[in-house]
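The structure's right below; bear with me while I get my questions together.
One protein chain omitted, others in place.
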Amino acid sequence: MFDFWSIIRRFLYMIFVLWIVATIIFFMFRLMPGSPLTAFIGTTFTDEQHDLLVKRFGLDKSLFEQYSLFLVNTLKGDFGLSFTYNKPVIDMIIQALPNSIILTLFSLIIAYIFGVIAGAYLAWKRDTLVEGISIPIVLTTRSAPEFWLGMIALAFFSFQLDIFPSGGTSAAGVIYETTLSKLTSLHFYYHLILPSLVLALYLQGLPLLLMRSNMLEVMQEDFVTMSKMKGLSSWRIVIYHAARTALLPVATAFTLGVGFAFGGNVVIETVFSWPGLGRLLVFAVSSSDYPLAQGAFIFLTAILILMNFLADLMYLFLDPRVSYKTKN
Amino acid sequence: MITEIYKIFRENNYATVGVGIYIFFILISIFADIIATHDPLRINFSSSGLARNLPPSWEYLLGTTSNGRDIFSQLVYGSRNALAVGLSAALAVAVLGTVVGLVSGFYGGWIDNIIMRLADIALGLPFLPFVIVLAAFLGPNSWNVVIAIGLLLWPNAGRIIRSQVLTLRERGYIESAKVSGCSNFRIIFMHIAPNILPLSFLYGSIAIGWAILTEASISFLGFGPSDVISWGYMLQDAYSSQALSLKAYIWFIPPGICIVLMVVAGFFISRGYEEILFPKIKE
Partner (left out) sequence: MLEIKNLSIHYIGKNYRVKAVENVSFNLTSGELLGIVGESGSGKTTLIRSIMGVNPQSAKIVSGEIFYKNSKILDFKDDSIKGDYKWKEIAFIPQSAMNSLDPVYRIIDQMREILIVRGDYNKKTADKRSEELFSLVGIEKNRLRDFPHQFSGGMKQRVAIAMALALDPKILIADEPVTALDVIVQRQILDLFNELRNRLDLSIILVTHDVSVVAYLCHKVAVMYDGEIVETGPVKDILEKPYHPYTIGLNNAFPDLHSTNDFLEPISDSLFHELDDLKNTFNSLSLNNEKLVKSDKFVSLKNKFTKLNTQNEKNN
């Protein structure tokens, strides 16, 4: 039922965009003030040691060679060693990645489930007082800086009421053996609640408003009027017919939201000292640890582009009208 | 014409409130010198030493920071930065998005193709991380946000405007303008642009809020300029001075509220405008 060529085409295009973006990143990081090493090395190294380090980081090669090396290494997953930690960048990223993924997915799922239901409800309550009050409230949640909401939450729930921990994925000294043990540990979720709820509060505005406007549009459609003429119950019409069509763009938005939230979570991760990819990037940039910064940035970009691609595919699959057109 | 606009605002609560908030902050930033009670960057001393973390009083309306600076004055002057960044970004998005949309939609062909590919690339870069990296090599600067917004956020406005231009292009009066010998330039600016401008305005107002939020986030992360008072800077200052554990709500809640007001004003205006442009025919 679906068209392979169209998927292949989109996939290849995604690779193309990834390549262009990687090139941009390459040049961006090369353009950083001074040689990448100056900030790190300072003046305390001798010329000999300086030359050694330059060789080690491949900075003596021509730009073109560096670029090809960069591409190859990126594909291999080799982002070099962190200046500050002297550990492979890729290892640090792999360690931070699950935390970001869990935070993002958790928050998005809560936000979207709430948003979809609330949005459909508000569409039902068109032109009522409930709507009149709710819309400004929702818009306000979208207007508040997430980290500010986080600050308030921390100050109130954590410091004042002492219900929730003030940050991190675990209390000091507690280490999770494996990712699995982390995921199944109640302690972890205890730390996850506050940041994810704050994030969800910020994120729910989009699915809510989107679902509401879709529902309003769909309810005007002819096939909804036909369903009423057939004598089907309002319940049935809303859920089986209106919601089904209205959800399509929301599903796409969710996928896009994942990619977007990954980048945006930087601030929440900082407020709550959540050891994710965003926080890693901030750390890397502020300590001029350019391999780490570059690696983290590349990863964030790749995830975003991948999510855009998946969202594109999803739309292709879910809407029979679109998939039919591409088949022909 | 003026009476028409006035009538629109009267009937439309959202737009009115939004514009009202903007006017409020514009006035505050213009008269900041008069309204503020102290120099926002000045470290103040009291009889017992550094005037740090003082609770609200007649002298320091919202109290002082951990460095002895007057919170209220910081709040007032912060509006200038917010407006400057917000309006510049709005201008950048509106101008870029409109020009791109017009050119892309009107000329089509390979120009359109290239612009759309550029759009995909711009959308492929994660926004906040990009601003962070930009801050790293351009230095902490209020304009990083504006540049980043200009570089990365034009596709949204651009695409919508482009599709609008595509629809308009097929309309009769464009055909007749072409036939009567109007130059392309003239057609674009006299016939198509007036229909597009409302959309530019729409995206511009949303961009203001986006810029302010981003500026706040960047300052919060420590990548903003330290010699300019902004609301984001205030929040960062509060956070790093342990205002949270000190429960100094009076310090970090007001700047956030100001941010919320400015951003929500943008949303309200765009909503009000939308209702004017695309009135929902009530059932």
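Each chain carries a letter (A and B) given by its place in the written order, and its residues are counted from 1.
What we mean here is this: a residue touches a chain if its C-beta (ideal position, glycine included) is under 8 Å from a C-beta of that chain, and two chains touch if they have at least 3 such contacts.
What you are looking at is a predicted structure, and each value in this text was computed from that prediction instead of being measured.
Trainee: Out of A:Ile133, A:Met226 or A:Ile239, which is the one that touches the chain we can't see?
Mentor: A:Met226
Trainee: If you put the missing chain back, which residues of subunit A would it touch?
Mentor: Contacting residues on subunit A, toward the hidden partner: 221-223, 225-232, 236, 240-241, 244-245, 319-321, 324.
The rule is short, and it goes like this: only the chains that are shown with their structure count from here on.
Trainee: Show which residues of subunit A lie in contact with subunit B when the two form their complex.
Mentor: For subunit A paired with subunit B, touching residues are 13, 17-18, 20-21, 24, 28-29, 31-33, 127, 136, 139-140, 142-145, 147-148, 151-152, 154-155, 158-160, 166, 216, 259-260, 262-264, 266-267, 270-271, 278, 281-282, 285-286, 288, 293, 296-297, 300-301, 304-305, 308.
Trainee: For subunit B, which residues count as touching subunit A in their complex?
Mentor: Checking each residue of subunit B against subunit A gives 120-121, 123-129, 132-133, 135-137, 139, 209, 213, 216-217, 220-223, 232, 235, 238-239, 243-245, 247, 249, 252-253, 255-256, 259-261, 263-264, 266-268, 271, 280, 282.
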